[in-house]
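Can you keep this structure in mind? I'll have questions shortly.
Note that this complex is displayed minus one protein chain, with the remaining chains in position.
Labels A, B and C are assigned to the chains in the order they are written; within every chain, residues are numbered from 1.
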Amino acid sequence: MNLTVRDLAVARGGVPVLEGLSFSLAPGRALVLRGPNGSGKTTLLRTIAGLQPAFAGEIEGAGERIAYAAHSDGLKSMLTVTENLRFWAQVFAQSDIDPALDAFDLRGLEDRMAGTLSAGQKRRLGLARLMVTGRPVWVLDEPTVSLDTASVARFAEAVRGHLAAGGSALLATHIDLGLDEAEALDVTPFKAAPRVSLEDEAFL
Amino acid sequence: MIALLLRDLRLAVRAGGGFGLGLAFFLIVTVLIPFGVGPETGLLSRIAPGVLWIGALLACLLSLDRIFALDWEDGSLDLLATAPLPMEGIVTIKALAHWITTGLPLVLAAPALGVLLSLPPSGYLWVLVSLALGTPALSVIGTFGAALTVGLKRGGLLLSILVLPLYVPTLIFGAEVARRGAEGLAVQTPLLMLAGISFGTLALLPFASAAVLRINLR
Amino acid sequence: MTPDLGKYAFAVLASYGVSLGLIIALVALSLRRARRTRAELEKIEERVKRHG
């Protein structure tokens, strides 16, 4: 099943930032969103993840198929790496966390408290969470922040594995991950015309 | 859902605070009361049920803003919202976790603190019963207040103002059960009302809390 | 003409004083805020109109 977006408009604080956006993401493919800061990539990803309502347009094949990862990893510093992962696995009704630990090179850190990890290690743990959701569509907002080159390569490998297994990924990132399966989509042309927010509109 | 409950309980144990803070506050209130009102046993035993209830309520109030604040800050709340859990379930579990970490210890500590306040022997059972029945309502109502103020910078004071009037019925009936029990009077009517409030809030308020949380995450 | 309030004079007079004081304060505050927001809005609308 594809993730399909038709004539989508997304709004930040009631003000549309992107509009007229359409794309389709097939299983095994990745789509990399590009555009300057503040262009609405985060808002678009949050909307597709179902965290906020779309301003206009349709989203198909999202909902329960989305695994979302943003700047905050939702890690608990007082829980160990294993406990953090196992918690999310249980929430998403999965049981196996070993592949995730392997894929993101977290072996040897299993019993460390998440609070004692370095920024890069935390980030890897946050991304490992994606693998334990068992969901096919990864929606990732700047996933490579605070990762070193080796970790970026490892992350790209994990994404590639996910795609090979029939998953798909929608990413907002500035770094070239070297994914053959990826297409790029520049969101700049879809910048919404300047207008007031819906809540303000009632008063004009 | 159970995973969420277990995680919250584990966090409460590891981070300290959870169990300790409310309990310590409860202890402080009950220890200080006799210094304030005088050591006369008759007076103390008369006000003991009410003091225990007030102490428990304030201790509960103290920890409310922690219900959602930490999960809000580290992004867990966003991630939970995309998880296959109903929001109503999340807020109910959050309230339950708050009750187990704050309410339950208060219930269990109350008889011990009753000794300090010369609670009449007939009162122990009813203080225990009324708190056991009433503190879940305090947690559920408090969760609603916490959901309203999640993400606000100075939410703590606002939370207290919002929750204070909502706590009045629970306090009245709960303290009334304890008082009547201590004086050897019939407790049936206030006990039924207290049970009604607890079950009523538990059944209905999570819907309001979930709606409020969805609005705040938007 | 003025009624003899007897021993309750304080209670009655204070009631009227407090109530009327509060009402007048509320009305005055509402009016002042109404005037200010109205003026501010007119200023903004004027500017918007001039700039097209």
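The rule is simple: a residue touches a chain if its C-beta (ideal position, glycine included) is under 8 Å from a C-beta of that chain, and two chains touch if they have at least 3 such contacts.
Operating definition for what follows: contacts and distances are computed from a predicted model.
Visitor: For the chain that's not shown, choose its UniProt protein name out of "Heme exporter protein C", "Peptide/nickel transport system permease protein", "NADH-quinone oxidoreductase subunit J" or "Sodium:proton antiporter".
Guide: "Heme exporter protein C"
Visitor: For the chain omitted from this view, which of the shown chains does it touch?
Guide: A, B, C
Visitor: Using the touch definition up top, pick the residue from B:Ala24, B:Val37, B:Val115 or B:Ile215 that touches the left-out chain.
Guide: Checking each option in B:Ala24, B:Val37, B:Val115 or B:Ile215, the one touching the absent chain turns out to be B:Ile215.
Visitor: In the complete complex, the non-displayed chain touches which residues of subunit C?
Guide: On the subunit C side, contact with the omitted chain comes from 1-9, 11-12, 14-16, 18-19, 22-23, 26-27, 30-31, 33-34, 37-38, 40-41, 44-45, 48.
Visitor: Considering the whole complex rather than only what is displayed, give the residues of subunit A touching the chain that is not shown.
Guide: Residues touching the hidden chain, for subunit A, are 13-15, 194-197, 199-204.
Visitor: Hey, which subunit B residues sit against the chain that's not shown?
Guide: Where subunit B meets the chain not shown: residues 144, 148-149, 152, 154-155, 158, 161-162, 164-166, 168-169, 172-173, 176, 189-190, 193, 197, 205, 208, 211-212, 215-216, 218.
As a working rule, only the chains that are shown with their structure count from here on.
Visitor: Approximately how many whole Å separate the CA-defined centres of subunit A and subunit B?
Guide: Inter-chain centre distance comes to 37 Å.
Visitor: Would you mind pulling out the distance in Å between where the CA atoms of subunit A average out and where those of subunit C do?
Guide: From the centre of subunit A to the centre of subunit C is 54 Å.
Visitor: Just how far, in Å, is the C-alpha centre of subunit C from the one of subunit B?
Guide: Distance between chain centres, rounded to whole Å: 42 Å.
Visitor: Pull out every residue in subunit A that's touching 2 or more other chains.
Guide: none
Visitor: Sort out for me which residues of subunit A touch subunit B in the complex.
Guide: Interface residues on subunit A, with respect to subunit B: 49-53, 64, 66-68, 70-76, 78-79, 83, 87-88, 90-93, 129.
Visitor: Give every residue of subunit B touching subunit A within the complex, in rising order.
Guide: Against subunit A, the touching part of subunit B is residues 2-4, 7, 10-11, 14-15, 71, 73-76, 78-85, 217-218.
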